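Got a structure for you, questions after.
What you see is the complex with one protein chain gone and the rest in place.
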Amino acid sequence: MAEPVLSVQNLVTRFHTADGVVRAVDGVSFDLMPGGSLGIVGESGCGKSVTHLSFLGLIPQPPGKIEGGKALFNGRDLLAMKPGDLRRIRGNDIAVIFQDPMTSLNPVLKISLQMTEGLMIHKGASRAEAEARALELLRAVGIPSPEKRFHDYPHQFSGGMRQRVMIAMALMCEPAVLIADEPTTALDVTIQAQILELIQKMRKEMGVAVILITHDLGVVASVCEDILVMYAGRVVESAETGPLFARPLHPYTFSLLRSIPRLDAEQKERLFSIPGLPPDLIHNPPGCSFNPRCPFAVKRCFREEPPLTEIEPGRKVACWVDIESKKERAT
Amino acid sequence: MLRYVARRLLTAIPVLWIIVTITFFMMRLAPGGPFSRERVMPAEVQKMIEERYHLDEPLVKQYFRYMGNLLRGDLGPSFRYKDRSVNEILAAGLPTTLQLGSLALLFALLVGIPAGCLAAFRQNSAVDYAAMSFSMVGVSVPNFVVLSTLIYFFAVKLKILTVSGWGRWDQMICPVVALGLMYSAYIARLSRAGMLEVIRQDFIRTARAKGLPERLVIIRHSIKAGLLPVVSFLGPAGAAILTGSLIIETISGVPGIGREFVNSALNRDYTLTIGTVILYSGFLIIFNLAVDIVYAFLDPRIVYE
Partner (left out) sequence: MTNENKKNSAAADVQPVKGTSLWKDAWRRLLKNRMAVAGGALLILIACAAILAPALTPYAFDEIHLSDGNHPPSGDYPLGADHLGRDLLTRILYGGRVSLAVGIVATFVSIIIGVSYGAAAGYLGGRADNIMMRFVDILYGLPFMFLVILMMVIFHNAPAEKKLYLLFIGLGAVQWLTMSRITRGQTLSIKTKEYIMAARTSGAGAFRIVSRHVIPNLLGPVIVYATLTVPAVMLEEAFLSFLGLGVQAPMASWGSLASDGRQSLDTYPWQMIFPGLALAITLFSLNFLGDGLRDALDPQMKDQK
């Protein structure tokens, strides 16, 4: 079997704030195969973004602190690297697309400059080479007549176009890993599908491995081969996409799936929403973090934290309850 | 853009007209006249002088005469300085005032921007507290106190600098620093706030995620956006520096137009007072326009129709 291009093992990131220690990422592990695609799903504030910002060295320190774990990129531990070496990997080998294309591009600099500067820094490309590459990518991501738009400023583009520019910019250095952090959340629904398609297309054409971070299970379903479900800074379930949708094993995954609106549902049926709020990560309840909101919780869930256990090949879940047997009662 | 500039200059004309008119009538309605302080003159002499300066005509006629001359660029003769026209006096003083003002502004920028940026990048450090305490002092101490203190220590006690005059560096330091200090403090606060605002923006995270060296993240991605508030402050700062130069010129014996303004107003030298006001207003209008153009140049989101 091939080696993973990125292997995160037991990552722990905490924020030391005036109100207490926020356990933002609490022992997250996953592998990403070359050219593979992994979806990380969870509610906002569950640590999805902090995970990748941590191993890229992009969390503000202090108050943030990475307190454990490894993040092996092609066998080299990103967390143990000197800042300068990590910088040479950022944007070059691992590129990121952020959520809001309105604010993620510098409003006072031209698109041409923002797109080319990475390639010129990382690969020592000349301006002309970098511009040629940028134009080629802008064309590939579907910007009409890129030569004309190349020297425009971000505010002259629509939201969807800006996100296309962000994607093209991220691909400039032909990275091995592309992290898309909620790339469609700030966009119109019609544009969302186009952007997801584009990410798919670029992944296939360039062979870049993709991590897609989202709170929307519907988004990952169409793009990712594997899915990681996070809750309160921890991984609660990981599986291939098909089996996860067919047979969710963690109550949280189960609830997430039920809260997706379905066209084939009866009109009368109210859309399910998970009761309660996610924990505040400072005062985690004892036992399983999900216990206050879990319809299946048993006594053990309030005492002991369930470990992430492999229960079938390729499937891991952190839950004490055999959810299959109790599903009837919940519905 | 050209149309915008033309329109701004056109709207400046009524503004200048209002200013001139207000100043003209304020001066004329004030008690006292240019010659009333001098010893009593024989009636014929008085009459001759008044005829020469058209002071015997009705006020409205004088006003239209003045406006007519103004349109031809003639600010009239001075009432106090015999044989000198207002144009000559202002032309002699203007370079000095501009020199003082621009040096003070330059000083304010050169001290304020680095101090503010440094404070922002080392937020809550000793550097930050030092810079912000300095700026708090700067905005609280009146410029004449600063000037007097500087003169007392450096000119009177240490004898390194000269008490008054203009032209040599040892004469220029005290007035320039005294005039610029308060604005350097404002600029430091503004640039700190601007930079702090910018460095927590998403696009700075994008720049870091691209793997840019920290130097580029700051110089290329932060400074331009972070210093926009400083640019918009330059308009009011320019006006305030001009006003401040009145007092600084008066204390330091700098032969600029600020001193002429105060003296001419006290002496009821009507034409010279109006002339200085026109010059100051015109300068401010042009300066503000220039600042707005520079702003549009720096911030592509601003479009002047």
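Should a chain be cited, it is by its letter among A and B, assigned in written order, with residues numbered from 1 in that chain.
Just so it is clear, a residue touches a chain if its C-beta (ideal position, glycine included) is under 8 Å from a C-beta of that chain, and two chains touch if they have at least 3 such contacts.
Being a predicted model, the structure only gives us computed values, none of them experimental.
Among B:M48, B:L106 or B:V137, only B:V137 touches the chain that is left out of the view. The residue from B:T23, B:T97 or B:S222 that touches the chain not shown here is B:T23.
Touching the missing chain, out of B:I49, B:A130, B:A239 or B:L298, is residue B:A239. The missing chain lies against subunit B, touching residues 11, 15, 19, 22-23, 26-27, 29-32, 136-137, 139-142, 144-145, 148-149, 151-152, 156, 186, 189-190, 192-193, 196-197, 229, 233, 235-236, 239, 242-244, 246-247, 250-251, 261-262, 265-266, 273, 277, 280-281, 284-285, 288.
Convention: only the chains that are shown with their structure count from here on.
Averaged C-alpha coordinates give centres for subunit A and subunit B that are 54 Å from one another. Residues 56, 58, 87-92, 95-96, 98, 100, 103-109, 113, 117-118, 121-122, 153, 155, 166, 169 of subunit A are the ones that touch subunit B when the two sit in their complex.
By the touch rule above, subunit B contacts subunit A in their complex via residues 201-203, 205-213, 216, 220-221, 224-225, 228, 298-301.
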